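All protein chains but one are shown at their positions in the complex.
Then we have chain A:
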Amino acid sequence: MAALSEEVLLVVKRVRQRKQDGTLYLMAERIAWGPEGKDRFTVSHLYADIRCQKISPDGKAKIQLQLVLHTGESTNLHFSNESTALKDRDAAKDLLQQLLPKFKKRANKELEEKNRMLQEDPVLFQLYKDLVVCQVISAEEFWANRLSINNVDHSLSNNKQEVGISAAFLADIRPQTDGCNGLRYNLTSDIIESIFRTYPAVKQKYGENVPHNMTEKEFWTRFFQSHYFHRDRINTGLQDIFSECAKQDEKGLKSMVFQGVKNPMVDLLSLEDKSLDEGYGSNSTAPSTSNTNKTVKENSNSAIIKRFNHHSTMVLAAGSGKKADAPNGQACETSSTDGNSRDSDFFQPPIKKVKIQDVIEYEDLHRENGKKTVALNLKKSDSVLSGSALCTASCAIAALSPGGVLMQALAQQAINQMVPNDVQGELKHLYTAAGELLRHFWSCFPVNTLFLEEKVVKMRSNLERFQMTKLRPFQEKVQRQYLSTNVTWCLQSQDCVFDFPLVPPL
């Protein structure tokens, strides 16, 4: 049955599948087909599972659409409404054409991620071979909590964290002389991307001018010749298309300055309680800020300084994925509170107060300066301890811990002297594989949902299978060729599992 909330994007009637008439539905996440007169789908494919679609050539009598799945299976759909068959098929095809790439990306991403993990982690790869390839557990089960663990680590990468920009990207564009009085700049797409992200005004100019007014090459040539790029030169030429960019940057910088700072502790404007009234004070050297009194050199120097501040700000903003000149959410949130009430301590804006309290706190002078640990709150510790759950669990843990069965075995006889490397390697693989399976098994506890109950049963049978197909043969082999109790721990810890009463404790 379809979930009630599914959005249906397209409905095509009179579509035959396996010689049965029915209706085709394209939903937000899957495509489904149900036979006429029945309220259930007999065909249902997630878009993510579809590798591609194929259509019958024009002019063929049967107007068909084939869906090929990643698994290699395929489903044929025959559009049988005589008058509109072609139109129906094309509508479905077009919609699929739009939808599939979206899901493909997602599927690919997951696939890539899995691939990457397997490549980077040989142990995991071995585990995968031992468990999935040998069909002890299914691939889905294998990835189920791996990916989610991984998601935490890579949550940022899944949010498509953008790669930051090197602050020195402009320096990386080293001009080379081309031997005949010219300079050669080598631009890569990365650098162009960096320029665009740091200087949106240039991107805008690019959009306006390339390709209708000039070629890309011409654009960049002009860019590197511009006063904008060589900011230390004073901007004079009006014909320079980038002169506007400089102004725009200036405007952006001004608006950022105008917005003020969010952190009251760095606000130099509100630092002084009372500046002297006009005319008082001995500081006669206050520089006149008007540009009229400045020399050309001073102007160029202050332009460089402004440029550095602007550049660093833009690089920083591009790196954090925010637009520098737009007030971000945080700013909006706080702007109502950190207004102009700075002078009264009764109306201290919360951020400021927090910041001040932060500053005056001497954490080492407090007795309780250690991190608070969460006390484990066991209501009925006795019953928990006597419960079979804990018994088996502790048995397993004991076996796996140093000093446990495995470790004893290792300690008693230097294993590396007794068995050849390949057997040792195999043992290691078995050890990790068993550990993995046990992890799956134990992660089901407490079994408080139906799903977990099913899983626990399944895992138990998985373990059994593992024991039969892997451990026993290995044990026999080892016993045949060498001495040993080496594998016993695996068996023992699994026996715990088999002894375990599969009754949900809750």
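Here is the rule we go by: a contact is a pair of C-beta atoms (placed from the backbone, for glycine too) under 8 Å apart; a residue touches a chain by one contact, two chains touch by 3 or more; residues count from 1.
Everything that follows uses one rule, which is that contacts and distances are computed from a predicted model.
*Asks:* Match the chain absent from this complex view to the correct UniProt protein name in "tRNA modification GTPase mnmE", "General transcription and DNA repair factor IIH helicase subunit XPD", "WD repeat-containing protein 58" or "1-aminocyclopropane-1-carboxylate synthase".
*Replies:* "General transcription and DNA repair factor IIH helicase subunit XPD"
*Asks:* Among A:7, A:39, A:140 or A:278, single out the residue that touches the unshown chain.
*Replies:* Once the missing chain is taken into account, the touching residue is A:278.
*Asks:* Please identify which residue in A:167, A:423 or A:452 touches the non-displayed chain.
*Replies:* A:167
*Asks:* Just one of A:133, A:296 or A:360 touches the chain that is missing; which is it?
*Replies:* Residue touching the chain left out of view: A:360.
*Asks:* May I ask you to list the residues on chain A that touch the chain which is not drawn?
*Replies:* Counting over the whole complex, chain A touches the hidden chain at residues 164, 166-168, 170-171, 232, 253, 256-258, 260-274, 276-285, 287-289, 293, 297-298, 300-302, 304-306, 308-309, 312-313, 315-316, 319-320, 342-345, 348, 352-353, 356-357, 359-360, 362-368.
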